[in-house]
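Complex shown without one protein chain; remaining protein chains in place.
Order as written gives the chain letters A and B; numbering starts at 1 within each chain.
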Amino acid sequence: MSLILLIEQVLNGIQFGVMLFLMAAGLTLIFGVMGLINLAHGSLYMVGAFAAAAVAGWTGSFALALIAALAAAAAAGALVELLVIRRLYDRDHLDQVLATFALILIFSEGTRYIFGSFPLFLDIPAALSGPVLLPGGILYPLYRLVIIAVGLLVAAGLFVLIAKTRIGIQIRAGEADREMIAALGVDISKLYTLVFALGAALAGLAGALVGAIQSVQVGMGEPVLILAFVVIVIGGIGSIKGALIGALLVGLTDTLGGALLPTLFATFMEPSSANTIGSAVASMAIYILMAGVLLFKPSGLFGAT
Amino acid sequence: MKIKSLIAAVSIAALGSGAAWADAHSSKVKVGMITTLSGGGAGLGIDVRDGFMLAAKGNENLELVIEDDQRKPDIAVQLADKLIQSEKVDVLTGIIWSNLAMAVVPAATAQGKFYLSPNAGPSALAGKGCSPLYFNVAWQNDAFNEAAGAWANENGIKKVFLMAPNYPAGQDMIAGFKRTYKGDVVEEVYTKLGQTDYAAEIAQMRASDADTIYFFLPGGMGISFMKQYAGSGVDKAVMGPAFSFDQGILGAIGDAALGVKNTSHWSKDIDNEANKKFVADFQAEYGRLPSLYAAQGYDTALLLQSAMGKADVKDAAAFQAALEEADFASVRGKFAFAPNHHPIQDIFMREVVKEGDVVTNKVIGVASPDHQDVYGAECKM
Partner (left out) sequence: MAREPLINIILFALFPVTAGVAMVLDEPFIITLMTKAAILALAGVGLNIALGLGGLVSFGHAAFFGIGGYAMGVLASHAQSYTPIMETPILIEGTKSMLVIWGVAVVAAALAALLIGVLSLRTTGVYFIMITLAFGQMLYYFAISWPAYGGEDGLSIYIRNDFPGLNTLDPIQFFAIAFTVLAAVLFIAGRLAKAPFGLALSAARQNPERVETVGVAPFRLRLVAFIISGAVTGLAGALFADLNRFVSPTMFSWQTSGEIMIFVILGGVGRLFGPVAGAALFILLEHVLGGLSDFWHVYLGLLLLLVVLFARGGLIGTLAGKETAHD
């Protein structure tokens, strides 16, 4: 494999990782602050993608579509938090799993009821389409570079938000000691709704950004949800930094595993079975990575023990 | 699930008041349709169902019970048990996916029920596992790919890059293409089933010296790949079987699909009376363009009704003979059954074009005339 191809694959891995970070950041915040396992996070990703596709269809504007995705996902998140989620904070994880699983069913089939059974159309704007020439003669899709940039900007913004702002202080305090922060007069239920809506908006943004280069269809959120869980578990639950590192690790492992393993296996076995076995191992790679990390660090890379 | 069955039966009868199907000579048949109506793959099942119901409209002798398999093999098996044991249907049909067909068909035919496949043709059922009661009205899985390989030979395609998901249907499709294709296979890549990001594969395509990409990625996988491929700046020609370019999917890919060549046994512009009527009726009835799945559902109902006019379904041998005649005006034009009950039909090459604002397919030639699958030799019945 040539060096250029390898660099391109690394970029792909980073782009995939950054997208996973947008999902994982909300998930890890929600878990860190409220102690809630939210299986319906993938549904908010789907809501973002569908809202973007619908608005792009009506107006033709990608910028409006992105705004719609953020707004729709945040609104859906806030609504779900007010109606359902806030009754689950003092329950155990099992009840949370069942309730948010029920939400997946409602969101998925509800979306199908509204938008029909066929995938929707959402395209990248003309200004961002096509490849650009990177130093070293690498042709790379501009849009994917934009996704990387957006993801890193969001990551930076989140770090600032958590480290510097009043809300960030409240979030950190909430993670550390829930009773204390309520005693200090912070409106905890408003804070929770806000954090949930923020996490939902990030998922919606990811859905819209990715929806433009993938298929906008019912059920698109669940595979990403599982990967996002893998990410936050590797990174350590509650840690934004962990989510970023975990996301990049998972993105790179998945992309490079798929590209390199079949070739690697072909060096010591016959090509056809190397292909099959290599692909099989590649699709298991991130789960092997996760199990490996947890064996040595039972609370993830940056988790509180 | 009585309510839904009732609705289906009533709607068929109500739609066709005064139609010509209430023919005294026609025998009564109860049909059980197991298809995917909820969840991710629902679009295909809905099209098969709608196509079937359109062709069966007004036929009071045809009672239809429709069940949703949710694309889960274990549910499909249980529904087949239910339709056979409780509903006592004579004929089963409707399954979309090869893996569900493999779970249901052998057991159904073993219990003496006819099965008409409106989609999916796993090689096992065309060869060693064939049955006198199993009729495939769609295609054997390899067919579109063998035709594409033959077309590639004649159209100067020297080096191809092959890609399919890593599961049996994907491996079948690639094997089918390689069976007829005589040029070089530069690379053969198997992706994860359900994969949504193809950046890594596209990078490999860019680096390879292939002149054409041939891929099989059904449903959402194909949509994702085509959109990403179009944005990548790689300008190799793209080919594939029709599954990634049917009408339900093209709308979601948009202009990114323009110019892609794909093989299919049906296209909405095939020039015959039956097809013109089908396309017009389907649009009038449902307000959308039909897909190849709708065409297959439609043909399945036409075939069934042609046999109902000739024989009683209770007389299995006679009904089987009536089905074998395939005496109906297929929307594909020519249609006949090979001895293994799989189609002999023309496979066309289509190109994705834009008609006004609608992205759709246009036939540009016949890729493989009177195509027949290769597994028939293994079929002993």
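What we mean here is this: a contact is a pair of C-beta atoms (placed from the backbone, for glycine too) under 8 Å apart; a residue touches a chain by one contact, two chains touch by 3 or more.
From a predicted model like this one, the values you see are computed outputs, not experimental measurements.
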Query raised in the report: What shown chains does the left-out chain touch?
Result: A, B
Query - Of A:23, A:103, A:191 or A:220, the one touching the omitted chain in the full complex - result: A:103
Report task. Determine which one of B:110, B:280, B:358 or B:381 touches the chain that has been left out. Result -> B:110
Query raised in the report: Which residue, B:91, B:130, B:150 or B:169, contacts the hidden chain when the whole complex is considered?
Result: B:169
Report task. Extract the touching residues of chain B with respect to the undisplayed chain. Result -> 1-4, 37-39, 42, 68, 72-74, 77-78, 81-82, 85-86, 98-99, 102-103, 106-107, 110, 122, 166-169, 171, 190, 192-193
Report task. Mind listing the chain A residues that contact the chain we can't see here? Result -> 31, 37, 84, 87-88, 91, 93-95, 97-99, 101-106, 108-110, 112-113, 226, 229-230, 233, 237, 276, 279-280, 283-284, 287-288, 290-291, 294-295, 298-300, 303
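Just so we're on the same page, only the chains that are shown with their structure count from here on.
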Query raised in the report: Any idea how many Å lie between the Cα centroids of chain A and chain B?
Result: 35
Query raised in the report: Residues of chain B touching chain A in their complex?
Result: 38-40, 42-43, 46, 166, 188-192, 194, 196-197, 199-201, 203-204, 206-207, 219-221, 223-224, 227-228, 230-233, 248-249, 251-256
Requested in this report: Note which residues of chain A are touching chain B in the complex, please.
Outcome: 2, 4-5, 8-9, 12, 15-16, 108-109, 112, 117-121, 123-124, 129-131, 139, 141-144, 210, 212-220, 223, 255-256, 258-259, 262, 275-276, 279-280, 282-283
